[in-house]
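Below: one structure, written as structure tokens.
As you look at this complex, bear in mind that one protein chain is not there, while each of the others sits in place.
Here the chain labels run A, B and C in written order, and each chain numbers its own residues starting at 1.
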Amino acid sequence: MMKQHLLPILTNVQVSERYWHMTIDTSNMNERIEPGQFFHIRCSDNAFPFLRRPFSIYRINREEDTIEFLYLVKGEGTKDLTKKKPGETADLLGPLGYGFKLDPGFDEILLTARGVGIATLAALAQEAGRKGVRCTAILSARSKNDLLAAETLQDFGAEVHHVTEEEETSGVESVESQMRDIIERKDVNALYTCGSRRLSRLNQRLAAEYGLPGEIALEEQMGCAMGACFACVCDLEEEGKHRSVRVCLEGPVFPLEKVVIS
Amino acid sequence: MMKQHLLPILTNVQVSERYWHMTIDTSNMNERIEPGQFFHIRCSDNAFPFLRRPFSIYRINREEDTIEFLYLVKGEGTKDLTKKKPGETADLLGPLGYGFKLDPGFDEILLTARGVGIATLAALAQEAGRKGVRCTAILSARSKNDLLAAETLQDFGAEVHHVTEEEETSGVESVESQMRDIIERKDVNALYTCGSRRLSRLNQRLAAEYGLPGEIALEEQMGCAMGACFACVCDLEEEGKHRSVRVCLEGPVFPLEKVVIS
Amino acid sequence: MIAQRKMGISIGSLTLPNPVMPASGAFGPEMHEALDFNQIGAIVPKSITKHPQPGNDTPRVCETYAGMINSIGIQSKGLDAYLAKTIPEFSAYDVPLISSISAESIDEFVEMSDVLGNHPDIDALELNISCPNLKGDGHAFGMDADVTYELMQRVRKVTDIPLIAKLTPNVTSIQEIAKAADAGGADALTVANTMLAMAIDTESRKPMVGNVMGGLSGPAVKPIMVRMIYQTAQVTDLPIIGCGGVMNGNDAIEMIIAGASAVQVGTASFITPTALTDVIEEIREYMDRHDIMDINDLTGTVEI
Partner (left out) sequence: MIAQRKMGISIGSLTLPNPVMPASGAFGPEMHEALDFNQIGAIVPKSITKHPQPGNDTPRVCETYAGMINSIGIQSKGLDAYLAKTIPEFSAYDVPLISSISAESIDEFVEMSDVLGNHPDIDALELNISCPNLKGDGHAFGMDADVTYELMQRVRKVTDIPLIAKLTPNVTSIQEIAKAADAGGADALTVANTMLAMAIDTESRKPMVGNVMGGLSGPAVKPIMVRMIYQTAQVTDLPIIGCGGVMNGNDAIEMIIAGASAVQVGTASFITPTALTDVIEEIREYMDRHDIMDINDLTGTVEI
């Protein structure tokens, strides 16, 4: 639902060298929020930065009526977001887009996430935990420090594997053999991925090879996040033809096999 | 001295409906500061507002090594200035320009100030008090509330008269008769004014009539405040000829009789 | 507020309920979730092309100081899909529908205007003779007065509904182009489209938008647009629709005082989805505060 919400910030803290974590009070928001959806957030009240920034929902706490975001401090926008203090108001547009589909028939899923993609898949791991779906996650990042932020996935009951540049374990071949091992050993029902082109291609290849369904959450530079501006397009391949879709409106989650990764 | 200083803010508080007061720790600044000089202040770190804003020095506390500003909240710049908190840093360029000249021969001076011009003349009243020069001030403002901020003039030993629109006492005729009364009764040696074209013209007229010296502090829209951009010009009349001067560099204080008030 | 302020404005034979409409390309049917379309002055969909076309490479937007560059290009499903889907979708609302047309030749402008300019649900045409994203190093029809004149004149012959020429600001003399559009038969002028611009990521040395250059919009360009509105108002009596950097009612009022009869709001909607209706409300407040009975009385009242 494209609605602008002004909601209280409960916490906003640094959780590792480059990552911050923010909790928002959603008790005044009625919309139902699904893992994989996102909010378009106004990071500051200044003239610059100017556009909103898209952030996936990291964690949904239905009981406490809160949601959480995990964000990487990248440029001006996210730098300004760190300045927001508890008690202040966050300006959120959303929840936007379509989230992940967790088929009731799935028992065992495998997530492969890279960088900020980890934040996006965390909410899915949480949902899986809640529904009793077993979940294994391969998390890829520059450094171990970057992965600190993602320890919560274990709290959700996921089995977590780390690969990093730092340890030279994040090469595609290394991830491929881990994925194959998990898919075969655990009899995985579906693949989910976010955050890296290389890993997305790998997921597409393995999904095809093993005949597995899967989903991918895409990141594209956004203007409006309301389907109006056509900034965030990507192509889907359907019946041999390419069809342009807007990530903000028709995504950000798409069937793994359909997305044309440029 | 055109120097950029980053100095600690000690206090920044609202003192009346529209006025704020800020104290700055100048112990790390060596320049000597004179009444009538000003600083060009960066009101916020945002892209907008963009230019610095000029503010006169309201009070100079040589013993405590602090200076004070009294400012009217007018537009974006001053609104942002109110957001600065004690402990944060103020970005000041200055002290700039030439201040008032208080001739050692003066015993008795008369100040006429309007609006934010009161802030500019306050430092002169303080200096007069310090030097044992008797000082009378006619302060003109929209409302009595606006004059609250100026009570300090009394602390400096000045005799203060108030005129306001609210009380319908601020007309030029009414101020003129007050000025004449004070000039004649107290045998005033010099006139000082700031903040209003009408009052400036009145001061010029009375100075000429009574043969009194005087000074005027001008306000002009500024760009650089370093004499480079020629934004802040006004005309002086000297020996029958007009000469363009830069308020930031050659002023803001000028001989009363020379300024061409447009 | 007791007084009934008049906010309606005219564009040729068409009357808009108020002077605030979306800028083409920064508005879509999905925004109805966030905005009451029945409150705005007119609906202006994204520019349509005759044939379907894919638009430019991503990234398609990037941010600059107080502005943004877009190089969307005209991603369009073509005229047939527009007639079948877009027009019915928008004509459900109670406000005039202004179709924005983009074309590759004068003939194509004429052909499309013939179809759309005689469609019962379309109330006016905005001819986007200015889109700087097209091939040809940013060149556009609206950069040449003779071409503008010919284009307007030929389109004028095929339709009777109001024609709005959306001018490009990337010209030496907006006055020359405005006069040419006027002489050619325009009923109104939109002043103006985006400024051709470029930004480079200094780390990768790559342009920030896929198409190398794009159109700059947002508050950064407003002073240029206000100047062009003022200049245009000096040389023509046509109603002017101000466009470029309107973020709030005050910006709209500034353009109206400079000479505009109406304004378009683009980028602002990306930040506040209700920007269009917010601007209308703020204009109304200004009229109350200054006791202006008719918004048309404010047009061109700048005191020189």
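As a convention for this text, a contact is a pair of C-beta atoms (placed from the backbone, for glycine too) under 8 Å apart; a residue touches a chain by one contact, two chains touch by 3 or more.
Source: prediction; values computed, not measured.
Which of C:K85, C:K157 or C:K206 touches the hidden chain is settled by the complete complex: it is C:K206. Per the touch definition above, the residue from C:M7, C:I129, C:M195 or C:I295 contacting the chain not shown is C:M195. From the options C:A66, C:M112, C:V263 or C:L276, the residue with contact to the unseen chain in the full assembly is C:A66. What subunit B contributes to its contact with the hidden chain is residues 1-4, 42, 47-52, 93, 220-234, 244, 249, 262. For subunit C, the list of residues touching the undisplayed chain reads 64-67, 69, 137, 143, 170-173, 195-200, 202, 204-207, 212-213, 216, 218-224, 226-227, 230-231, 245, 250, 253-254, 257-258, 286, 301-304.
As a working rule, only the chains that are shown with their structure count from here on.
The distance from the centre of subunit B to the centre of subunit C, with each centre set as the mean of the Cα atoms, comes to 47 Å. Shown for subunit A are the residues in touch with two or more other chains, namely 47-48. In subunit C, the positions touching at least two other chains are 65-66.
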